[in-house]
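A protein chain is absent from this complex, but the other protein chains hold their places.
This part shows chain A:
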Amino acid sequence: MSDLAILEKPAVANEKLEKLAAEIVRVPLELQREIEQFLYFEASLLDDWRFRDWLELFAEDVSYVLMTNTQSQTRDRRRGVHPPLTYIFNEDKYQLERRVARLETGMAWAEEPPSRTRHLVANLRVLSYDGEVVETASNYHIHRASKQTDLYSFVGTRRDKLRRVGSTWQIFERRMELDQFVLVAPNICILF
């Protein structure tokens, strides 16, 4: 009997579970792999300081947004009351390019000498797809080593929308969350 037999075994359905599991998008393996490799490649371009190449992976109409985070009491949250948020990043393609240009001046002191980063991408889920557009959610962990002993960690979720361009993809929307209420870093001088 093959190891895959379990997949073929008729199972007793659990209605509640079936309904919940319907949220899991049955994405073709090929597509999942393709998107995964694309996001890993994107991460490597940042980590290898290939910022101009990184920009190529973003569509001309890209919207790249990271919001702050606040804490409010459950009873306020239940009635939709919470302290207002604000932007950490709110970039279009041009603004992203200016950030790259800034790093290239050699005078962006927070990145001089340049830090090392590792952008880890995990828990990739495809939320929807058609022939043109794929919507994903993934968790990120960015590790940054700077100056002599400074280590920073940024953890959160990215919600990306990718558009089919020729044989590959471009990101045209990135919405991010960062799991810190008071940011434990003197600044954010790298790209997420």
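Keep this in mind: contacts are C-beta pairs under 8 Å (C-beta built on N, C-alpha and C of every residue); 3 or more make two chains touch, one makes a residue touch a chain; residues count from 1.
Note that in this section contacts and distances are computed from a predicted model.
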item: Per UniProt record, name of the chain withheld from view ["Carbohydrate ABC transporter permease", "3-phenylpropionate/trans-cinnamate dioxygenase alpha subunit", "Uptake hydrogenase large subunit" or "3-methyl-2-oxobutanoate dehydrogenase (2-methylpropanoyl-transferring)"]; value: "3-phenylpropionate/trans-cinnamate dioxygenase alpha subunit"
item: Chain A, residues in touch with the chain not shown (by the definition above); value: 66, 68, 70-73, 76, 81-95, 97-99, 101-102, 105-110, 147, 181-189
